[in-house]
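Structure record follows, encoded as structure tokens.
The other protein chains are all here in position, but one chain of the complex has been omitted.
Each chain gets a letter, A, B and C, in the order it is written, and its residues are counted from 1.
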Amino acid sequence: MRQKKISDYNIAIGDFPTGKLNKITDVTGVLVGHSTLSNEINQTGITVIKPHPDNTFESKVIAATYVINGFGKSTGLLQVDELGTIETPIVLTNTLSVGTAYTSIVEYMLNNNPNIGITDGTVNPIIMECNDGYLNTIRNLSIKNKHISEAIDCASDEFLEGAFGAGTGMSCFGLKGGIGSSSRVIEIDDKSYVLGSLVLSNFGKREDLMVNGQFIGKEIPKADDNCLPKTEQGSIIIVLATDIPLMPSQLKRIAKRASVGISRTGGHIGHGSGEIVIAFTTKNQIKHHNESALSSIEVIHYDYLDKIFNMAIESVEESILNSMITAKETTGFMNHKRCSLKDYISLYKNREARI
Amino acid sequence: MRQKKISDYNIAIGDFPTGKLNKITDVTGVLVGHSTLSNEINQTGITVIKPHPDNTFESKVIAATYVINGFGKSTGLLQVDELGTIETPIVLTNTLSVGTAYTSIVEYMLNNNPNIGITDGTVNPIIMECNDGYLNTIRNLSIKNKHISEAIDCASDEFLEGAFGAGTGMSCFGLKGGIGSSSRVIEIDDKSYVLGSLVLSNFGKREDLMVNGQFIGKEIPKADDNCLPKTEQGSIIIVLATDIPLMPSQLKRIAKRASVGISRTGGHIGHGSGEIVIAFTTKNQIKHHNESALSSIEVIHYDYLDKIFNMAIESVEESILNSMITAKETTGFMNHKRCSLKDYISLYKNREARI
Amino acid sequence: MRQKKISDYNIAIGDFPTGKLNKITDVTGVLVGHSTLSNEINQTGITVIKPHPDNTFESKVIAATYVINGFGKSTGLLQVDELGTIETPIVLTNTLSVGTAYTSIVEYMLNNNPNIGITDGTVNPIIMECNDGYLNTIRNLSIKNKHISEAIDCASDEFLEGAFGAGTGMSCFGLKGGIGSSSRVIEIDDKSYVLGSLVLSNFGKREDLMVNGQFIGKEIPKADDNCLPKTEQGSIIIVLATDIPLMPSQLKRIAKRASVGISRTGGHIGHGSGEIVIAFTTKNQIKHHNESALSSIEVIHYDYLDKIFNMAIESVEESILNSMITAKETTGFMNHKRCSLKDYISLYKNREARI
Partner (left out) sequence: MRQKKISDYNIAIGDFPTGKLNKITDVTGVLVGHSTLSNEINQTGITVIKPHPDNTFESKVIAATYVINGFGKSTGLLQVDELGTIETPIVLTNTLSVGTAYTSIVEYMLNNNPNIGITDGTVNPIIMECNDGYLNTIRNLSIKNKHISEAIDCASDEFLEGAFGAGTGMSCFGLKGGIGSSSRVIEIDDKSYVLGSLVLSNFGKREDLMVNGQFIGKEIPKADDNCLPKTEQGSIIIVLATDIPLMPSQLKRIAKRASVGISRTGGHIGHGSGEIVIAFTTKNQIKHHNESALSSIEVIHYDYLDKIFNMAIESVEESILNSMITAKETTGFMNHKRCSLKDYISLYKNREARI
């Protein structure tokens, strides 16, 4: 059964048409898989994004990152910034499991690339995280190698949003957050291109939530959250994928616009928030073993970037709302509870949407 | 007669109380002056912000910059980033007059500091700009040295907003933009501190304008703008001032939050937009001629930054709206016309503000 | 028995006096510990730098990072850049063991801080690495949790340089590299301050090696290295410590000067080199649980930075040479061998040192 997304509540974010699935996997080749731990003690998991179905070490995708706020522990960004390429799947998980995910990706890459560490240098795992310690017993370090393998193995173009995978224990605007996704389509020179986003949402204060311009957060009753961390430890990870041909410097500019999408939902880039964006294009892949010194790549003229910026902004705004509207009410660590946006979305006055 | 600001239309942006004037000059010592050229050919001018009334070269203010989008020609940012200090007044003007303003500030500083260029090194003028070429005959280079002198001489804590000084010819969301300002007040350990902002607004598309969450831009009739530049050449300059004791690295983080304020008005960081923030504190000034190697400065603990971020976001959002609501309808170059937000603010449904 | 350092060969790098031990641990409170794996299969290990002997989570040190070249996999830099603090020991190891070290530091911090993950947010492990795959069977992932614990437990102000800890399997300029350290002392206002450095050296081509201005690399016979990785995968990690009172923005500038020290040894910032600097001061520590909003810190006037830059440059240049001159000839993976600089240092014409 298809999950109900924000657009199913008659709330249309922005002007661009969406892709077929309205997910990041509308970008051909991109695959997403989850491994979910949800029981009395653990509310956590793994989400993997594969930039394409083949060996990413042999055929790297052009990429860029943008750090909105660096209170975060993601690994691998340094090298993406330097080289402009991603060479592993991207793994999302909880903050304290970054090390385990790193080692699992190392093992996965070693298994698939017998020359890594011998004639081919090492490998740069991209692990990104949020702190799910409000709902998850994060000190347990319950994520194991098998969860990463499982998420990689089941990666597909269909995947669940909300409280699944890395999103299992996340909170957003004092409600249940998690995994959300959406996509936007554009025609350029008679050809169709897609830009999609996937977010792991775990940020924001209830009273700040804004849905398509309406400040509904102020109307949502305050939850009993007397056990909250002293400082906000929220975060959001944003993955952008596209099949538009772009250089790393252009992708970095697109990644930056994700921050506008966050602002439109009521985020204010909190001090304690790790807000990190990673963006890649499946076009113009770079071979690890090049055949010739020079190669020809297609790039888009910068006059066209404005539209692509808007695609990214709309997609991120909608992905955040999708992460909340698809996530079910969840109870976890120390009986902490997060309600679902589903139960409050009626506060949105539909007739006035984008007037 | 006091100008009507956005709050006079019963639109309250955010939660913090405003300072006495609701202007950047609520930060004690900060002074603002204009020189305005408004006639059949020219719609342009100069706005000067003095960080304090005394010699800024002798006593520098701690500062930081943040570039939201670098399609801009501001000077001096490089050195502010490296050293964390501002040593001249900040000048705002049109893009093609940056050189003239630079030379004028050099002359002003030489006059007041006989040792610059001899025993005291050189000086770093901060000139920031937007392109007012839609209303102003910008190719005329009509700004002269005397306009900068005039703006410096008349700098005061009272100043006009809207179509004055550098704001004379600016456009914002397809309406008249210009100079806007506001301030926010906070109590920390029983002491009151102010953070104020001043913007030079010149960005955005009519249909994107958002006032306190309402998409009123879509309801404003489209102006006759068939002579518009092919690519958006809009921009926004944001000056933040405060008396809270901060290090440069903390100021940079505050400066970054200005982008959220822009997003809340409907901005999307356009490709062709020069969106630049400069922030300073009047506390902890640095003497050019130090007496001792080590000195003691006060700094705020990072747990308090979140509130200061929110002050900046609210203040910038309101300053942009103030720049529009105070600006009168203006006709200029090639009979181009920009209407005032005043004439459309009734589209805002007041009863629902921040529900 | 004291190890012979480069100065014991009558080669004096620069002009500043060295500290008592001529090591990073001349900065009071800084401790260094190793765990070494050296056998037929493994030539690798762990080196830990503790910024001070107490709980670094409770009392964080002011810090900054600088990325000379980002072909590296270090973790934790993002947050140091954002907040300007370090809150864990710094761990050095091989590239593929970063995940294991990350998890070990998480466990160590959880054990010592019962509120992490509950009321105190999470923790930001600083793991830095080079690829020792030429001498070490790096695909074995032989580093385990116990090695990190061992290195932490034995941290002291006395520690070995060369082929120990993380330095066990490293190569530098085609010779044996590893851990090297040195320090410089300055008097400011009649008080003595120290700046020390520790490097993990693993970069450079034999023919580029330069000792105190002499190009001796060109005279060293070429080793049999037909099994070398196709692209240079070398790197250098540099840790700078000082007791001079500094703000994060000043520390970042000091960190940047480490690159000059590298250049002076013949490095050219290779494409495949992860050259990362982390710098901290033991002054002005930041409490996790602050008592008041505002606190007073001492900072140095920027006129004094030039001398501190020179201390950093000299210390890094010497630390690299120390890492080589103290490292013994080593044979490892696939019978690869790295000779010691000791066996070639006579190529240096002593009488001409810094003429």
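Here is the rule we use: a residue touches a chain if its C-beta (ideal position, glycine included) is under 8 Å from a C-beta of that chain, and two chains touch if they have at least 3 such contacts.
In this text, all values refer to a predicted model and were calculated from it rather than measured experimentally.
Colleague: Going by the touch rule at the top, give the shown chains the omitted chain contacts.
Modeller: In the entire complex, chains touched by the missing one are A, B, C.
Colleague: Decide which residue listed in C:Thr168, C:Ser182 or C:Ser259 touches the omitted chain of the complex.
Modeller: Considering all chains, including the one not shown, the answer is C:Ser259.
Colleague: Thinking of the whole complex, not just what is shown, which of A:Asn39, A:Ser296 or A:Asn335 touches the missing chain?
Modeller: If we include the chain that is not displayed, A:Ser296 is the one touching it.
Colleague: Please identify which residue in B:Thr18, B:Ser74, B:Ser197 or B:Asn212 touches the non-displayed chain.
Modeller: Result: among the candidates, B:Ser74 touches the missing chain.
Colleague: Considering the whole complex rather than only what is displayed, give the residues of chain A touching the chain that is not shown.
Modeller: With respect to the unshown chain, the touching residues of chain A are 82-84, 188-189, 245, 247-249, 253, 286, 290, 292-304.
Colleague: Could you list which residues of chain C touch the chain missing from the display?
Modeller: 69, 210, 213-216, 218-219, 230-232, 253, 256-257, 259-260, 263-264, 267-272, 302-303, 305-306, 309-310, 313, 354-355
Colleague: Given the full complex, what residues of chain B touch the hidden partner chain?
Modeller: For chain B, the residues touching the absent chain are 67, 69-79, 81-83, 95-96, 98-107, 110, 116-125, 131, 133, 138-139, 141, 227, 229-231, 233, 272, 274, 276.
One rule holds for everything that comes next: only the chains that are shown with their structure count from here on.
Colleague: Looking at every pair of chains, which two share the most C-beta contact pairs?
Modeller: Chains joined by the most C-beta contact pairs: A-C.
Colleague: To lay chain A over its twin chain B by CA atoms, how big a turn is needed, in degrees to the nearest 5?
Modeller: When the C-alpha atoms are superposed, chain A turns by 180 degrees onto chain B.
Colleague: Averaging only over C-alpha atoms, locate the centres of chain B and chain C and give their separation in whole Å.
Modeller: 44
Colleague: Can you list the residues of chain A that touch 2 or more other chains?
Modeller: Those would be 69, 230-231, 272.
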